[in-house]
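Worksheet: the structure to be examined is printed underneath.
One protein chain is absent from this view; the other protein chains keep their places.
Entry: chain A
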Amino acid sequence: MDKFRMIFQFFQSNQESFMSGICGIMALASTQIYSAFDFNCPCLPRYNLAYGLGILLVPPFILFLLGFVLNNNVSMLAEEWRRPQGQRGKDPAVLRYMFCSMAQRAMIAPVVWVSVTLLDGKCITCAFCTLVPVETLGNASHPSLSQGDMKRVLARIPCKEIYDGQELIANEVAVRYLRCISQALGWCFVLLMTMLAFLVRSLRPCFSQAAFLKSRYWSHYIDIERKLFDETCTEHARSFAKVCIQQFFEGMSADLVAAHCHLPRKAPEDAGEATEKLLGITDWDTMNMVLKSWHRCKPPLHLHPPALPSGNGWTGEGQPPVHPPVPRSEMAAYYSWV
């Protein structure tokens, strides 16, 4: 427990390093996915643009959503947003802080994908090969083709093996041109994103540092509170289960004793802990009956206080009726009151 608390504290207090690590991992994952992906330009006039732009824009969108899905804090944000006010006010600044920090982290993989795609050049070459300026780059002396034919020829630029317009415009010239444009776009995009990140990070302390510290504290608080509540509930469930099962065994043992009409033989004082733990169930038939009863008819989720004797006979349902009906209706009234 102490060790987990230490690790927890370490990550919490060194969150900068932890988050930088996560960002680095996501960026690497994005580059790996891109290099593993087999890019296949269709080399047909109408399909090139759709394919190229699709590969450029659809995976980043998916990666962005994935970034949200994989983030554990999304459910925390949703819960905090939707909960009724009750006795605790809601602070929109805290919700905004949580959303912003999650969105920032989710943006890294898409930005890396778009950058790597643009710097590699294949997507832009595929998407815009029909828009290459043939007048300036191509062979001026070549007899002109119709629009449709020209587009068909140009669309095959990315596919060197089937390109048949070498006299119109050299394949290498067109590919180099498109790649140059693509890399220029890529580097401009990278510069823009870095500048944006830099501005966001450096302007924040100058303007709203106090509000930021407050939002950060309370968003951490909500996270820790949720985890501690889950932990407390788990402990409670453990104790509940333990007592429930113990009472079940005791109930079974007492019922068997009552059914066989002989007094419970008190174990001798020096019998030891092991005999006590047997809870009076000491032979094959009895144990089988206990197991059958556990499977057929689990005890109700209702613990009775330890000192109360349950003298009723075993009706085969294993129910220890303890409370008189009046308090039960009081409980029902309690619920409807709320």
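Definition applied: a residue touches a chain if its C-beta (ideal position, glycine included) is under 8 Å from a C-beta of that chain, and two chains touch if they have at least 3 such contacts; residues count from 1.
Throughout what follows, contacts and distances are computed from a predicted model.
UniProt records the chain missing from this view under the protein name "CAHM3 protein", selected from "CAHM3 protein", "Trafficking protein particle complex II-specific subunit 120 homolog", "EF-hand domain-containing protein" or "APOP1 protein".
Checked against the full complex, the one of A:49, A:95 or A:303 touching the unshown chain is A:303.
The chain omitted from view is touched by exactly one of A:142, A:160, A:236 or A:292, namely A:236. The residue touching the chain not shown here, chosen from A:65, A:180 or A:291, is A:180. Of the candidate positions A:25, A:131 or A:224, contact with the unshown chain belongs to A:224.
Touch with the hidden chain on the side of chain A covers residues 2-3, 6-7, 9-10, 12-17, 20, 79, 83-84, 86-88, 119-121, 137, 170, 172-173, 176-177, 179-180, 183-184, 187-188, 190-191, 194-195, 197-198, 201-202, 205-206, 209, 217, 220-221, 224-225, 228-229, 232-233, 235-236, 238-240, 242-243, 300-308, 322-323, 326-327, 330-331, 333-335, 338.
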